[in-house]
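Below is one structure, written out as structure tokens; the observations come after it.
For this view, one protein chain was removed and the others were kept in their places.
Showing chain A:
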Amino acid sequence: MEDYGSSEEDIYSSDQESYDGLENEETDSQWGSSTGNSCKVITRESLLVAQREDLRRVMDLLSLREHHARTLLIHYRWDVERLFAILVEKGKTCLFAEAGVTILEEVDVDSSVSSSTMMCGICMEEVAGSEVTKMDCGHCFCNDCWTEHFIVKIKEGQSKRIRCMAHKCFAICDEAVIRKLVSKRHPDLAEKFDRFLLESYIEDNKMVKWCPSIPHCGNAIRVETDEFCEVECSCGLQFCFSCLSEAHSPCSCWMWELWTKKCRDESETVNWITVHTKPCPKCHKPVEKNGGCNLVSCICGQAFCWLCGGATGRDHTWSSIAGHSCGRYKEDQEKKSERAKRDLYRYMHYHNRYKAHTDSFTQESRLRETIKEKVANLESRDSRLRDFSWVTNGLYRLFRSRRALSFSYPFAFYMFGDDLFKDEMTNEEKEIKQHLFEDQQQQLEANVEKLSKVFEDPFDGFEETEIMDMRMQVLNLSVVTDTLCKKMYECIETDLLGALQFSSHNIAPYQSKGIERATELNGGRNTKANSNITCQKAHDQTNGGSIELVHPSGCGTSDESGCSSRKRTRKDSGGSFFDLNLPAELIDRN
């Protein structure tokens, strides 16, 4: 960082403003690692470590064994706060009873009941005491019957809640017992059971979701506080955590769903249709004129005038239609067809702009490579200018703003349309809000275009002073677009969506640093006690394939290992895309 600062100082000692800009951009490139809603990637290997903390909290507070804690958490969908709230509100007994946790105040819970025989209530046979197992609830049956029961339940897909065999006993069976008994007869089924239990942490937990990548990368993402956010998995896929489709803020999930559906249905044909057809005044189907005079007849039988689109009779000559003259101005004629037309034009307006920005976005993405080349050219020149991180930072700013801009159009389409929020605001209110929003949108658009234009220049051939000018421009425009984006999101969140009374739309908050990359989960946060449990757990496992993999990360407890694993993560996942960020990354660590 010192290097940076001093070289800047030499050149720009007089320009205070550029400093601010630079500062801003530098923090920018940390790629969202420091935001409050820290997202974690959970891989197959770290799945157990990920749930460790929740299990730990419940085990500590209620002094429970692990399988009881897991049963509780599965029942309360891994919502530890809710679990604790119920504990306070209704008490321990109720909390346990609801989840099917029974703990007998008995010392001898172990399977060895006695050496004498007993009658199993299921197969009705006399069985040796060594061949029976007593569950936590106190019910005792022979091992063969238990095993059969577990197998049936696992096959039914009920692994997460296998109840005791006794009638009206709601206790959930000890997972260690299930694992032990089932693996004797059906090792692969025991493995399946383990996976079901472990994956409950993803399946039943609203703060954890599978990455929607296709083909699936095997990862899941955990968010900390806010489920309305956008995140990037370590496999590189960026998505909206809430609806699992592509990142689409500032559009709400609902709007985005409607929009993609509408686009799928309409966009490809819409252009052609509007250019070549007119809607029939009776059935509103688009009609194409394939020749002849201006009297057109629709497939539904309705004749209409091609010039004005109005319904007519069938009698006509080449130059006129009997009883029809569109030269005369008639008000209020065929309001319906007017409306259909207006809707279509409205949709086209928004769609064209959305499309234009999305297209620019793809084109600019290609820029990345050429810009990298240009930067390399500049760097190879023997010049006082060494640091060109402002180029990449500016480029990323352009991508992010372009994105926000393109998604702001579908947002506006629904926000100010007649479909969704008809009863939410009066026409006057709507008009005021629309103007307010559009002003912001236009400002953003203008600046994004300016920024985009700057990067088009062949700056690798520039003189030093020209490059200094360009740098200033990029820095300033970056700050401006960032601020404008932020303001637009704020306006949407508070003035527009926040003011809705009848419906609730949420958007992922503005991330100045771009979509947050989920960081790899590491064992750094866990205490030593945790790794003990990991070991114990691995012991419990007769076939601990998946568990063993957890070991290395689970045991890494010191700060150092936490740090190094993070570094490794970054390196592993960085393609050419993230190499560009290396300087900033160094600063981050200092």
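In this section, contacts are C-beta pairs under 8 Å (C-beta built on N, C-alpha and C of every residue); 3 or more make two chains touch, one makes a residue touch a chain; residues count from 1.
As a convention for this text, contacts and distances are computed from a predicted model.
S.K.: Report the protein name recorded by UniProt for the chain absent from the figure; options are "Blast:GPI transamidase component PIG-T", "Protein Abitram", "E2 ubiquitin-conjugating enzyme" or "CG15863".
M.R.: Matching the unshown chain against "Blast:GPI transamidase component PIG-T", "Protein Abitram", "E2 ubiquitin-conjugating enzyme" or "CG15863" yields "E2 ubiquitin-conjugating enzyme".
S.K.: Identify the residue among A:Ala85, A:Cys123 or A:Ala356 that touches the chain left out of the display.
M.R.: A:Cys123
S.K.: Going by the contact rule already stated, which one of A:Glu98, A:Glu148 or A:Glu203 would touch the omitted chain in the full complex?
M.R.: Missing-chain contact among the listed residues: A:Glu148.
S.K.: Spell out, residue by residue, where the missing chain touches chain A.
M.R.: 121-125, 145, 148-149, 152, 163, 165-169
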